[in-house]
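The block underneath contains the structure these notes are about, expressed in structure tokens.
Of the protein chains in this complex, one is absent; all others appear in place.
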Amino acid sequence: MRFFSDNAAAVHPRVLDALGQANTLDTAYDGDRWSARLDDAFGALFGTEVAVLWVPTGTAANCLALGALCPPWGGVICHRDAHIQNDEAGAPEFYTHGAKLMLADGTGAKLTPEGIAAVADAVVDDVHRVQPHAVSITNATEYGLSYRADEVAAIGALCRDRGWGLHMDGARFTNAVAFTGADPADLTWRAGVDALSFGFVKNGGMSAEALVLFRPDLARETKRRRKRAGLLLSKGRYLAAQLLAMLEDGLWLQLGHDANARARVLAAAAGGRLVHPVEANELFLRATPAEAAALRAQGFDFYDWAPGEVRLVTAWDTDEAAVAKLADAIGAL
Amino acid sequence: MRFFSDNAAAVHPRVLDALGQANTLDTAYDGDRWSARLDDAFGALFGTEVAVLWVPTGTAANCLALGALCPPWGGVICHRDAHIQNDEAGAPEFYTHGAKLMLADGTGAKLTPEGIAAVADAVVDDVHRVQPHAVSITNATEYGLSYRADEVAAIGALCRDRGWGLHMDGARFTNAVAFTGADPADLTWRAGVDALSFGFVKNGGMSAEALVLFRPDLARETKRRRKRAGLLLSKGRYLAAQLLAMLEDGLWLQLGHDANARARVLAAAAGGRLVHPVEANELFLRATPAEAAALRAQGFDFYDWAPGEVRLVTAWDTDEAAVAKLADAIGAL
Amino acid sequence: MRFFSDNAAAVHPRVLDALGQANTLDTAYDGDRWSARLDDAFGALFGTEVAVLWVPTGTAANCLALGALCPPWGGVICHRDAHIQNDEAGAPEFYTHGAKLMLADGTGAKLTPEGIAAVADAVVDDVHRVQPHAVSITNATEYGLSYRADEVAAIGALCRDRGWGLHMDGARFTNAVAFTGADPADLTWRAGVDALSFGFVKNGGMSAEALVLFRPDLARETKRRRKRAGLLLSKGRYLAAQLLAMLEDGLWLQLGHDANARARVLAAAAGGRLVHPVEANELFLRATPAEAAALRAQGFDFYDWAPGEVRLVTAWDTDEAAVAKLADAIGAL
Partner (left out) sequence: MRFFSDNAAAVHPRVLDALGQANTLDTAYDGDRWSARLDDAFGALFGTEVAVLWVPTGTAANCLALGALCPPWGGVICHRDAHIQNDEAGAPEFYTHGAKLMLADGTGAKLTPEGIAAVADAVVDDVHRVQPHAVSITNATEYGLSYRADEVAAIGALCRDRGWGLHMDGARFTNAVAFTGADPADLTWRAGVDALSFGFVKNGGMSAEALVLFRPDLARETKRRRKRAGLLLSKGRYLAAQLLAMLEDGLWLQLGHDANARARVLAAAAGGRLVHPVEANELFLRATPAEAAALRAQGFDFYDWAPGEVRLVTAWDTDEAAVAKLADAIGAL
């Protein structure tokens, strides 16, 4: 019974079906009729004009966005526990040609205008110091917290004041939307977000993430850079079709609700063991090594996050019976 | 009736089936059981120990290989019509951090030891000149010619003498194997090739190419660089499964034979119009603008390669009736 | 008797004196009073507002300029014999983060609008091809030819039409000005040049070249990049003082005239042996190996440029008696 990550969850049948339906000759790269529909489909969801690029990984989406928002000699302010800092093997530095990640603090891996300003204000504006050019926030965060629209907007206002770009790593954007019930527009462009890495793979997709550019003027060069990074698949229709299948009838959001609901069941059982509020599909629990071993002995698989702390992740397809069993097992610790 | 490229051909049903069969929970990235089988499966095909990385594009395979074989301050000798020089948007420079492509000449986009040496010998070995560190050849070439094993071996011997690496861009390696009937080992590692970009997407795959490292010692850092490039998909099993489906029962080679056979039909009809011998699945034909227009008026789609020259490409799934019609139409010009 | 290069000529006494005069405490980096005068001093020479950065090498000047005019995913059109292509160890690729040099032809290493357009027009504007963003010309050229103002202006007009930047590698700009008698403004910004690498080291300087930006808006980021490249010397006043000493009373131009005059003496002696017209301080002579050996036996040192061809370079301080002797020796061959 796997609660290790949502990274490897199965692909939703409707996504898989979409691949079969796309299995006909069309134009290569992103010249096909599925890819051609992406801007409109996402534009409708967000209620504004957007330019959308499919990419095969969230790392690619994040780092193309950072490259568009920050020059090689600039800096990107992010949380010190951000995925781009810790889990992308230096991809931000690769894609930006050596920009510096500038690490800020914040509870639950959430940034605040104050935390961001503290980093920025310590930087003298001279040629010796790398200057911040952008901020990157993760929603939901690495600890499963969801930004509210006004929290994003406060950061967006700071970015606008300073002339910085704002990127949102939305590997679990869906879970944040599902939890907060917010309009996706309010969580993003209306709050000042310039580029969103909109994740689908953790949520039932196979190999397609969407880089949503709320500044369509960034698309032209970013498309060149996608190609230059070896990310422009020959048969893009199989990526675009996944994204369209996800958007159709709100499948993406339904799956996010499903994953979150499973997490809530576990959260209720965990009670005071929770290290962070559960606002998406991740739980961080205090558990002694003996307790962790006891859970594993019952067949539950999960991640040892830190000494005395484990991480549980649910996905759209996590077996509900397994969830119930795990909830019982946690309660019985 | 599309003879534009093999880039956008449909996915073979057995490949598509393999995706469905892989649609079960497993470990993320390349920790799954499909990915774990790749080294052995390709090792069996090549008769030697190899390390294999799936990647989503041929550009990625090529450029990870170049990065493994050439430092940022080095050069890679390739044909001046090579895909890495002309069609990858500067990806080689991106992945190598600025290595220089050093352009050699050769008939039909084929390199020879003489052509390579002519480039290298013009470079004084001092700190002012970029020094060659590797050679990259394309098999089949950009003009549809296939290297024979002894031709590769002659280049391999030169590389060994000079201490250079040797990369083969095998986007259409299958077509070359099918045409020459050579043992894949003889075309590659036995001839001195260090890294092969083994293409499957043009040959019925969906989104998976194989970077085959005949020097497994290169794998450790290359896997890090794959991740750093945003190429490490979360659900790698769907790429590995494509490659395994292709290798099973020699499907890859059968599809290559199928594509080549269709090209031979057209070649026979083209006769003296052929600019290059047809040794794979590409044809380059002399055709006046009026002739090209006449073919298009009959519903044939293809690429205007150069003034007075068109390119036709067949694929595993090119409709045989369409091939026959096009052969007739060419004959009737 | 050294005619090998002007690279290693002695430093002019007035430049050396200037170092002593600057040997007093001042502000570090480029905050000193010598550095502060550069914009005005060069602005007066060129008759327009400029921003000037001292740098220790011509390579640094060239590559900072290229980095300012071309993004990592773009291309720079230059002559295939250009110094930036052949003699800078990949520095252009390093500074631009992997931009591609696109090689054009032209007699005597001179570019023409036609030669440039031939390169550019072969590039389809899609994401697969690296697109030109700038042109770099060398004046005087690698073969000692000097552009006339109208020749530069024709290239400048092409660049403006295409939206490209124009860089001039002026390692021997002084010699070109001295030869043509042109107003420096007419050879540069009035002709559309955006950035000039204005060389002083070959002309009697010690360790200071000037990067002259005719688009002062480029200065802010270029100064950051100078620092990021490790080029911002702590005691910049010793570089600025060299440049100011050179500009004072037109010393730079006088020294250029002196070097050119010596070359003219040799050119007169060389007559029909000249491979290129002598329009600066370099001579390329046809000479058999035996003839070259004969000259060397008489104590003359020079560079074997190509089979049957030698290069002679004069400098501001080349001994006039040695020039006379060499002229006689050439005449006597």
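So that you can tell them apart, the chains are marked A, B and C in the order they are listed, and the count of residues begins at 1 in each.
One rule holds for everything that comes next: contacts are C-beta pairs under 8 Å (C-beta built on N, C-alpha and C of every residue); 3 or more make two chains touch, one makes a residue touch a chain.
Remember, it's a predicted structure, so these values are computed and weren't measured experimentally.
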Among B:Gly20, B:Gly43 or B:Pro72, the residue in touch with the chain that has been omitted: B:Pro72
Residue in contact with the excluded chain [from B:Arg2, B:Lys110 or B:Arg225]: B:Arg225
Options A:Phe4, A:Tyr29, A:Trp54 or A:Phe94, residue touching the unrepresented chain: A:Phe94
Among C:Gly230, C:Gly272 or C:Pro307, the residue in touch with the chain that has been omitted: C:Gly230
For chain A, the residues touching the chain missing from this view: 72-73, 75, 86-90, 93-94, 96-101, 127-130
Interface residues of chain C (partner: the chain not displayed): 2, 5, 7-11, 16, 19-20, 23-29, 32, 55-60, 62-64, 88-91, 94-95, 201-202, 206-207, 224, 227-235, 238-239, 317
Where the unshown chain meets chain B, residue by residue: 29, 71-73, 97-98, 127-128, 131, 221, 223-228, 232
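Methods note: only the chains that are shown with their structure count from here on.
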Chain whose Cα mean lies nearest the overall Cα mean: B
Chain A and chain C, separation of their C-alpha mean positions in angstrom: 50
Computed distance of Cα centres, chain B from chain A, in Å: 34
For chain B paired with chain C, centre-to-centre distance based on mean C-alpha positions, whole Å: 42
Sites on chain B at which at least two other chains make contact: 88-90, 94
